[in-house]
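Working notes, structure below.
For subunit A:
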Amino acid sequence: MSEKKNGQVRIGVYICHCGANIADTVDVKAVAEYAATLPGVVIARDYKYMCSDPGQELIQQDIEEHQINRVVVAACSPSLHEHTFRGAAERAGLNPFFVQMVNIREHDSWVHTEREAATVKAKDLVRAAVQRVYFHKPLEKRRVPIHPEVLVVGGGIAGIHAALTVANSGKKVYLVEREATIGGHMAQYDKTFPTLDCAACILTPKMSAVKAHPNIVLWTYSEVVSVDGSVGDYKVVVKRKPRYIREDLCVGCLQCIDACVFKEPKFDDEFNLGLSKRKPIYIPFPQATPKVVVIDPEACIQLRTGKCKRSCLEACVERGAIDFEQKETYEEIHVGSIIIATGFKTFDPRRLPQYGYGRYPNVYTTLEVERLVNASGPTSGQVITRDGRVPKSVGIILCVGSRDENTNRWCSRVCCMTSLKLAHLIKEHTGAEVYIFYIDMRAAGKGYEEFYQRVLNEGVHFVRGRVAEITDWALDPSEEGKLVARVEDTNTGFVRRIPLDMVVLAVGLEPQFDAHEVQRMFGISCSLDGFFLEKHPKLAPAPTYTDGIFIAGLCHGPKDIPDTVMQAGYAAAEAIALADTGYFELEPNTAYVVEEECSGCKSCVPLCPYQAITFKEDKQKAFINEVLCKGCGTCVAACPSGSIRQNLFEDEEIFSEIEGVLAYA
Partner candidate 1 sequence: MEPSARYLYYPGCSLKGTGIAYEESLLTTFRLLEMPVKELPDWNCCGATTYMSVSETSATLLAARNLALARQTGSKDLIAPCNACYLTLRKSQRLVADYPQIAQETERFLEQAGLPRLDSVRVRHPLEVLYNDVGIQRLRELTVRRLQGVRMASYYGCQAVRPYGEVDDPHEPTRMDEILRAVGVEVVGYNLKTKCCGGPLTGTIHDVGVRLNYILLKEAMRLGAQAMVTICPLCQFNLDAYQAEIRKQTGEPIDMPILYLTQVVGWALGGDYRELGLHRAISGRKLLEQWFTVRKEAETYV
Partner candidate 2 sequence: MEEKPVTDKLVTGADWEPLIVAFFCNWCTYTAADLAGVSRMGYDPNVRVIRVMCSGRVDPQFVLDAFAHGADGVLIGGCHPGDCHYVEGNYKTLRRYHLLRRVLADLGIEPERLRLEWIAASEGEKVAKTINEMVEQVRALGPLRLSRRFREWDAELASLEAEVKRGEEVAAHV
């Protein structure tokens, strides 16, 4: 290290105890004493909580009194407090990028137990930072402008609520939904726990509001196919699938459906999960939004063979809304931020054959039963089994595809309450004996435990035990013609056989089937379970690591409607705040070409995924557009003549870190 290179360097080193979090494992005093011996270090201190106000003031004071011009803070992860200490430096008049953090908590004291080794490691890391900070340069934060428009992907309750919230703030929102209608899973539910208000009654007004809102562009039957750009300026391409109906002309009179050459519905109705049938031309459900029919090209004779009477066309001859020639189209939009609310799928219980789903007709999923108990469902609200009987005994099995190492490890969070609700509704509809087979009853939420108590007192049987199998094998005359649940009832202490007319599987919630592709397209991450990863599990549960992209609802993990709405509102608030601020501050970690050093070899040009590097023909040099550069440093590593640098991650800085951690090797 030469003093000539970077002026008179005066380094202050600050070792945080983090209460006992660090100090219990790392000998912070020894680290501070050691740091004091390193070249360039003027002051080395340890302090109980560096991030506290007095801790920050300590740094500010040293900057002012001791002319400290480089700051090394050994504390927690930079993701937590880098901005804190940069702020402290800035307040004392020092360029914030003269601060370097050393992670001796997450990467040291919290993962090691041996005090000596942890202390040695802390010293090594501190030394590396001291050597690194030597080369730091003053930098400016970059600002990028924010397009005020917001894209919301997914039209379930999360997307609907987020879109409405943003739209109400006066910003333009694009709401893109894959299906022919918005509403998502919530539209399929009958009642909502714990208040038992009807899902449709509370959802459909919001759906209509979306349709009617002047600030919302609603694109159903559409999918995002590509995303480019970054915070403030995302370029998104949306594919609009042909529904063979001109949305602007269809008024939802549904006469075409009556007129269809199929006199009877013949195809599985997706909305009712195949419990009823629909025609090739159909509307997903009566309150579908937009209220526009759609033609299923797989089922429609005209679209399949071109040889149909096309009686639907006749029915719509005046308006001419039916258009068999419709093709998919692509729209490109510019938005400043994106809210992803792509929802979930339910666990396919065929994966647990012991429960006989798909084998025994009277084994249902909770979602199917939602349709069964719904007054506008396939049975007009009558709970009858597939063989047409009113069940006298119904068993609801919890944790099907949840809390199970063989399927999904996580608790799906809503199944307990859903099951309590369905138990109540089934009992109300049929008077049947209802058995809930549970592992734990999880009723955490406002009014939830109270609802559990209500259902308990309605005489629903709570059998604590995970059903081992559902079988139709009768061991006793009383079991003939029934399904039998075999279970250890750990409450009574018996292994029991309980004959049931209907079995309901409370299926767990899983990431959407294409969650991985969506995650990649938007450049966000997934947690281990495959749900989208939030920036911070406590403090930033809607932002992602990608600035300007937020997640809401069940794409982030199982949650109930109130939590979904809260998260959607939060995501919307973040998007609104971003748009209202008008700009976003970026880390100055961009790469730049030192023009006189560049040989114009063009090696770097194709490496940038953001097209930030161009080759300037006039100068025969590469040039990096700082606005487009995201600061990954890939071109820096690749530049064969070392002519590209990266702010905050200069070669010298990293080399000195390497040297620092290995000084005694």
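We take it that contacts are C-beta pairs under 8 Å (C-beta built on N, C-alpha and C of every residue); 3 or more make two chains touch, one makes a residue touch a chain; residues count from 1.
The candidates were selected such that all candidates are chains of the complex that A comes from, given by their letters.
Since the structure is predicted, the reported quantities are computational estimates derived from the model, not experimental observations.
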item: Identity of the candidate that touches subunit A (this complex; choices 1 or 2); value: 2
item: Subunit A to candidate 2 touching residues, read off their complex; value: 34, 37-39, 77-79, 103, 105-108, 110-114, 117-118, 120-121, 123-125, 128, 519-520, 523, 525-528, 533, 545-546, 589, 607, 609-610, 630-634, 636-638, 646, 649, 651, 654-655, 657-659, 661-665
